[in-house]
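Shown here: the complex without one of its protein chains, the others still in place.
Just so it is clear, A and B label the chains in written order, and each chain counts residues from 1 on its own.
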Amino acid sequence: MSELVLSKRFNTPDSHLLSTYEADGGYQAARKALDMTPEEVVEEVKKANLRGRGGAGFPAGIKWSFMPKDDGKPHFLCVNADEGEPGTFKDRSLMRFDPHQLLEGIIIGCHAIRAEYSYIYVRGEMWDEKEILWNAIRELRAKNYLGKGIFGTKNNLHIAVCTGAGAYVCGEETAMINSIEGKRGEPRLKPPFPAQVGAFGMPTTVNNVETISNIPHILKNGGEWFASLGVEKDGGTRMYGVSGPVKNPGLFERPQGYNLKKLIFEDAGGMLDGRELKAVIPGGSSCPVLKADEIDIPHNYDSLRDAGSMAGSAGVIVLPEDACAVKAMANLAQFYAHESCGQCTPCREGTHWLNLLIQRIEAGQGKMEDIDQLLQTCKNMMGSTICPLSDAAAMPMEAFVRKFRDEFEEHVRLGRCPRDGRL
Amino acid sequence: MALEFSAESEKRINEALDEYYNTQAALIPVLYIAQDEFGPVTPEVMDLVAKRLELPRMFVEAVASFYTMYLKKPFGRHHIQVCRTLSCHMAGAQNIVAHIKKKLELEAGGVTPDGKFSLEEVECLAMCGSAPAMIINKTNYENLTIEKVDEILDNLD
Partner (left out) sequence: MSDTVKVTINGAEYEFPPGLTILQAAREVGIRIPYFCWHKHLSLSGNCRMCLVEVKPGPPKPAIACGTVISDGMEVVTNSEKIVETRKAVLQFLLLNHPLDCPVCDEAYECKLQDYVYEYGPTVSRFVDFHDKKRVYKREDLGKMWVEMNRCIQCTRCVRYLKEIAGEYEMDRTHRGHHLKIDTYKEAFESDFALNAADLCPVGALEDKKFHFKTRTWDLRRGPSICPGCSIGCNIYIDWFGGRIERLLPRENDAVNACWICDHGRHDFDCINENRLQKPRVRSGANLEDARYSDALARAKKDLDEIRNIHGPDAVALLLSPRMTNEELFLGKKLGQVLGTERVAFLAGYNHRPVVPVMSDVLPKTLVSDDKTPNSTGGRLLGIHEGKEDFTAAHELVAAIEDGKVKGLMLFHEDLSALSSIDGAALKKALGLLDFFMVVAIRDLAVAEQAHVVLPTLSYAEKDGSFTNHQKRVQRIFPVLPPLSGVKSELEILTELGRMFDASFGYENAAKAFDAMAAEEGAFSGLSLEALGEDGLEAKEG
């Protein structure tokens, strides 16, 4: 078994309490970081090759370095815990089992970007996790690890938990900022980028829960150590989630670039009930699907990009051979139609249109030209909207149609689903 | 008569106002507080929230209608939200929903006549690794089976 970083304490009794966290050496990295200059902290994170774990994979250190200096404005660190990408369930565990790891990362991150405010935006449905985080924050406030002059330094820091209320699009950073401000979760035009005009009009960095949870370890053990855990340009480990009909679904912390096939067939125990593998969605539902013969590759940003997909949030969804590919995609099409914010024309109309078309095909009512229309609509939705949700809806659809066109055509020819809608 | 927040809700609202950068930022949590106290977020509830937070009434409606967790229709004492998205579907979520519908004689979006249960099919709850999953009010239930659902529902009062 490779080295565990993020999930090392998951099985510690009362792992969510400050007492156990400190007993395990917690908040030493924060103390160390607060003695460093912000620039030195950013440098260390750059050295770690830590890439954003939310899905886009932007290098975290570089993102931090975009924050202005000496601008006299309050800065914000917003932590994206709006985990809602189908197939993704890592942030929930990171918050549930090790909230202080996240909070220590926030303390360090806020020092690095000179932020005095941090909001953790947790999706609305995660009632337990919100409470766990609040309790952890209260523990810190009681010890003056948060508040004014934290850890005896001149730094002030206010951390609060913000709640979502049922909107996947709030996982997009500018939509999240709007939601934190109490508005509709509609993505904003960029530029201006959040580092210039973010939450409440102030310079803001948005990082994923998993990204920030790595920070204490980078400061404790050094950026080079962290980089060495992963592959080139992708430092550290990843919280891979495997769901679908495998023997042992769940979360697996493995090094960046872990072999996808091995993850499914060894770590997750292989297919359940002797079913065959049909396809894998490698990083949450927005990533183009890979067929069974395409998965013997390292799971990291660049390798999956080369394979025509994306590492995304590392939520791996496994589809069995007996599942209907049209039904699977139809399920996701409904999701995206439900979650489009509706601002941009191509996404508002396109997500709904894709859903109508694919439901019709799945129901056996489709026509052959509907299949090309799916592809055409996907093409028209990509790259033409404010945020990537339109692309996120179109990319998997395009891949499903392209890779399983025979199944789509079979639905039209038979006038019914050959697998009776089985998944 | 115009609605008013209870003392308990007022306390929660003031706590929220202390935590966030400005009043508007407290709108999302305050809508939950209102929903906890009054049930569905009706025009009257929105009137009250707008008044309490001194926000434009239109703004409150624009926000409340955007987010799906603010329920606009009446819901039961136990609001059952079963995930319908891919991983849960593959793990049998449809069977769970069908069973709940039959057991409680309830359609998705409906409320039982006694007001005890309401059912909603929702999108991914981030419990894909322990699918199928559901939330009842604020409690998660994972790795559901028909038997487990029976046990859960039978033990709710």
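By definition in this document, contacts are C-beta pairs under 8 Å (C-beta built on N, C-alpha and C of every residue); 3 or more make two chains touch, one makes a residue touch a chain.
These figures come from a predicted structure and were not determined experimentally.
Participant: Looking at the full complex, which residue from A:A23, A:I62, A:A142 or A:L356 touches the chain that isn't shown here?
Facilitator: Selected residue, touching the omitted chain: A:L356.
Participant: Per the definition of touch given earlier, which of B:R57, B:K73 or B:K138 contacts the omitted chain?
Facilitator: In the full complex, the listed residue that touches the missing chain is B:R57.
Participant: Touching the hidden chain in the complete assembly: which of A:V122, A:L146, A:A337 or A:I358 does that?
Facilitator: The one listed residue touching the chain not shown is A:A337.
Participant: Mind pulling the chain A residues that touch the left-out chain?
Facilitator: The list for chain A reads 167, 184, 189, 337-346, 348-353, 356, 373, 380, 383-386.
Participant: Touching the absent chain: which residues on chain B qualify?
Facilitator: Residues 43, 46, 56-59, 61-62, 65-66 of chain B touch the chain absent from view.
Keep this in mind: only the chains that are shown with their structure count from here on.
Participant: Just curious, how far off is chain B from chain A if you go by their C-alpha centres, in Å?
Facilitator: For chain A versus chain B, the centre distance works out to 24 Å.
Participant: Going by the contact rule at the top, pick out the chain A residues touching chain B in the complex.
Facilitator: Residue list for chain A touching chain B: 83-89, 91-92, 117, 119, 123-128, 160, 162-168, 179-186, 199-200, 241-245, 249-251, 285, 315, 317, 319-320, 323, 328, 331-332, 334-335, 338-339, 341, 423.
Participant: How about chain B: which of its residues touch chain A in the complex?
Facilitator: Where chain B meets chain A, its residues are 19-22, 24-29, 31-32, 55, 62-63, 66-70, 81, 84-87, 89-91, 122-131, 135, 138-140.
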